[in-house]
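And now, chain A:
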Amino acid sequence: MSAPILDVSGLRVSIHGEAGVARILHHIALRLERGRIMGLVGESGCGKSTFIRTILGVLAKGGRVESGRIAFDGIDLLAMSDRAMNSQIRGRRIGFIPQDPLLALNPLFRVGTQLLEIMRNHAAPGDHRARLLDLLRRVQLPDPEGALRRYPHQFSGGQRQRLLIAAALTCAPALIVADEPTTALDVTTQQQILILLKELVAETGTALLFVTHDLGVVAQTCDEMAVIYAGQMVETGPTRDVLANPRHPYTRALLACHPDRSTGFASIPGTVPPALHMPPGCRFAPRCPIAQSACPARKPHLLTVGPDHTADCILYETAA
Partner candidate 1 sequence: MSFILRRALLAIPSLFGLLVVTFLMIHVSPADPATTLAGDNATAEQIARIRHQYGLDQPLAVQFVRYVADVAQLDFGDSQYSSRPVATDLLGRLPATLELTLVALILATALGIPIGVVAAMHHNRWPDITLRLLSVAGVAVATFWLAIMLQMFFSMRLGWLPLRGRLTDGLAAPAGPTGLLLVDSLLHGDLTVFTDAFAHIVLPAATLALGGIATIARFTRAGVLDTMSRDFVQYARATGTPRQRLIWIYVLRNSVLAAVSQIGLLFGGLIAGSVVVESIFDWPGIGNYTVQAILTADSKVLLAVTLLIGVIYAVVNILTDLAQAAIDPRLRERR
Partner candidate 2 sequence: MDLTRRQAGALSLAAMLATAGRASAAQAGTIVRSDGQPQNLDPHQIFDVPMMGYALNTYDGLYRYEGNPPEMQPWLAESHTSSPDGLTWTFTLRKGAKFHDGSDVTAADIVYSFQRVLALGKAPASAFLPILKPANITAPDATTVKFQLDKPYGPFLAAIPIVAIVNPRAIKPNEKANDWGATWLASNEAGSGAYKLDPASYTPIERLDLQRFPDHFYGWKDNPKPVETVLYRLAHETSTGVLGLMNGSIDMTDSYLPTDQVEQIQSSKSARVEKSTSMRVFVIRMNNAKPPFDNLNARKAFAHAFNYGGFITDILKGYADRDGTPMPNTLWGFPKDAALYEYDLDKAKDYMKKAMAEGAPMKRPVEIHIQSQLEQTNQAAQLFQSDLQSIGINLKVVGDTWANITSNTAKADTTPDMWIHWVSTYFVDPENWVGQMYDSQFSGTWKASSWYKNPAVDDMLGQARGQVDQGQRQALYEKATKQIVDDCVDIWVYNTVELRGLSRRISNYRFCPVGSGGEIRWMQLT
């Protein structure tokens, strides 16, 4: 197996704000191979977006990487300057698809201007316009010529997301990071976009890190998945394995909640702990039905529980 396109280990990120320090990401580790699709699953507020921002080096104000490593194609991204990230990585080798395509586009500029801006900054020299039109056709946007002259609010949600997918592809990146790209869309459109994404990945050979809270979407789209809870990576593995045989209590609870899976209404008791007051050790422990007294003292680390399948739980400590 070749070197992974994305290799994250021991990542800890906190936000220093007026009210104190929020340890948003506590222990994140994952590996994504080239050309693969990985789904990153977690409830809202679990740190998914912060993780994406950390990869792209655009943490919000007060954000700080405490420890860990993000290797992209063997390059240590955390060691790069902001300027270097701008000129070599963002938009150029890592594409980004945001959650809400309406908010992500500047309402005051023509779509063409904004997409060509990305190409201007990153794409190889050549006829950017022609290439962009090609891409727009590829993402099945009607009337690509006219689209360039229009403003963001003049498109439907699905069309806008197609635009942004095209934008992410403009520079033929090795990795695309998508932050809940279908959440803001209606179900039919969501399906079309997912199919499109899958096709494009297959076609271009790029890897896709797909962040979502929707297990159904993961099941349909992703080769692999990683589950995150309150800033801790709790389980990773091939999608089929994880879904069929969830090992971490949180993953199990999550699956139990999913309307497709559960027979009755189920939910996880308790709430996600507030960012400023994270419990020590395993952060799921306070809500875990099978928590042990040692859980709060446990240093998080992923344990292998099957072929390419890992989980971070005290249950498997001895089994390892």
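Just so we're on the same page, a contact is a pair of C-beta atoms (placed from the backbone, for glycine too) under 8 Å apart; a residue touches a chain by one contact, two chains touch by 3 or more; residues count from 1.
The candidates were selected such that all candidates are chains of the complex that A comes from, given by their letters.
Everything numeric in this text was worked out from a predicted model, so none of it was measured.
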Quiz item: Thinking of the complex as a whole, which of 1 or 2 is in touch with chain A?
Solution: 1
Quiz item: Which part of chain A faces candidate 1 closely enough to touch in the complex?
Solution: 53, 56, 58, 82, 85-87, 89-92, 95-96, 98, 100, 103-109, 117-118, 121-122, 151, 153, 167-168
